[in-house]
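Input: a single structure, listed below in C-alpha cells.
All protein chains but one are shown at their positions in the complex.
Showing chain A:
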Amino acid sequence: MNLLPLAARNLLRNRRRSATTLFAMMVGAMAILLFGGYARNINLGLQTGFVQHAGHLQIQHRDYFLFGNGNPAAYGIADYRRIVDLVEHDPVLKPMLKVATPTLSLGGIAGNYAAGVSRTVIGGGVVVADQNRMRQWNDYGFPIVFKPMRLTGTAPDAAVIGTGVARVLQLCGPLAVRHCPTPHVEQASGADLPGDIAALAGEAQAQRAPRQATTIELLAANAHGAPNVARLNVVAAVPQGVKELDDMIVQLHFAAAQKLVYGGDTPKATAVVLQLAHTSQIPAARARLEQLLAQHFPGQPLTVLDYATLNPSYGQIVGMFGAIFGFIALLIGVIVLFTVSNTMSMAVVERTVEIGTLRAIGLRRAGIRRLFVIEGLLLGLAGSIAGVLAALAAAWAINHAGLSWMPPGNVEPVPLTVRVWGEYTMILSTLLGLTLVAGISAWWPARRAARLEIVDALRHV
C-alpha cells in the first residue's frame, strides 16, 4: 500500500492532537529560525562594519600584527605604492577588487597646550576618498545610509578625534560636543607650549596659520625613535562605540601622518587595505595575493591577514551566537522528540486493534513500523514547513516594524532585522533536522506497535 496517503489520513483522524503537535513543532521551528536569522544578521552586520572600515584583507609587515602595536613606524612597508599598483592592475584580482588603499598607524601624545593638557593617543592616517568608497560596501543589503568621513574635504592638517580625546583635551566647547562634562580637579593654569615641543614644532608654526581654539599638537616618534611634532586642526569629535577607542583615537590625512612619522625619510605605510566585492572571494584573493607578493617582492617580510584575524572579537561574537543557537536548536529538538513521541505513542495505543487487523490480513511487522515512522516524518515535515512559513512571516513583520536596537560597540541604533528569507541552508537544515527528529521519535512507538502479538492486539478494547 502506498503508505503516504494512509499516514496522512491517519494524522487527520485525530485533528486536535495532530494540530497541537503541529503547533508545537511550528513554534519550535519558528524559534530556531528567528533566532538563527537574528544571529545571522548580527554576524553579517558586524562583518559589514569591519569590511567597511578595515577591508577584507590587509597586507602588513609580517610582525606588525603581533609586535608592531607599540611602535608602528618600525614596521612600515616602503613599497606600498607598488603593491597598490600591482593589485589594482592584476587581471586576477581586478574583477574582485573594490578598493586598495594604504593606511598608516602611529602612536603619540596629543596635547592642547593652551589648556595645559595632553594624553597618549593612537593615530591613523587614511586616504579619505578611498575610505569613503570602502564605506559604501553593503553586500548584504542592510538598510543603512552611507555617511562620508568627517575628514572629507578638509585641509591637509585636519584631524578628527574621539569624544574621549576631546574631553581630556578640553576641546568639547570649541567642538560643540554634547554630554561632555568638565573635570572637577584643579587643572594646571594655561601654560604655554613647552619650549622643547615649541622648538620641534617651530617649523610647522612658522608655516601655518596661528593657533586656533581647536588646534592640537601631535607628538610622535619616527622610525628611529626621534620625536617629531605636527600641529593639527581638529575639525570634529566623533563618538566611537568602544570607550578605549573613543579615548585614544586621532584620525588624520595619510600624507600628514606620513610627514609626521617619516619626515624627510622614505614615506611608508603600515598596511595596504583591500576591499573585495564579496566576502566569499577572500580565499581566492588571498591565494593570488600571496602568489604576487612572493613573485614581485621576494624576501620582503609581508603577510596577508583577513578581517576575521584582524578583529578577534568577530570570531568570538559569532562563536557565542553559534553556541546559543546550537543550544536553542538542541532544546527544541528534544522538545519535538518528546512531543512527537508522545503523540505517536497515543496513536499506537488507540489503534491497537487496527494494528492487529493489519497484521492478520498479512502486513509484516516492518510494514507496521514503516506506517508509524512515516506518520512521524509526515508530522515533522508538516510542522517544520508550517514553522518555516511562520518564521518568514514573523521575520517580514519584524523587519517592517521599524524597530531598532543598539548593538554592543555601536554609537547609533541600527534597524532591528532578522534574516530568514534567503538563508536557504539554515531553512533547509532546520526543516530536515526537525523532520528527522520527528521520524526518530516515531521509531520507538512504531517498534512497539510492530512487536505486538496479533491476538493480543485484536482483543484490545
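Simple rule for what comes next: contacts are C-beta pairs under 8 Å (C-beta built on N, C-alpha and C of every residue); 3 or more make two chains touch, one makes a residue touch a chain; residues count from 1.
One rule holds in what follows: contacts and distances are computed from a predicted model.
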Protein name, per the UniProt record, of whichever chain is missing from view ("Sarcosine oxidase, delta subunit", "NADH:quinone oxidoreductase", "Rieske 2Fe-2S domain-containing protein" or "ABC transporter ATP-binding protein"): "ABC transporter ATP-binding protein"
Per the touch definition above, residue among A:363, A:390, A:416 or A:436 touching the missing chain: A:363
Hidden partner chain, residues of chain A it touches: 1-2, 6, 9-10, 12-13, 353-354, 356-366, 453-455, 458
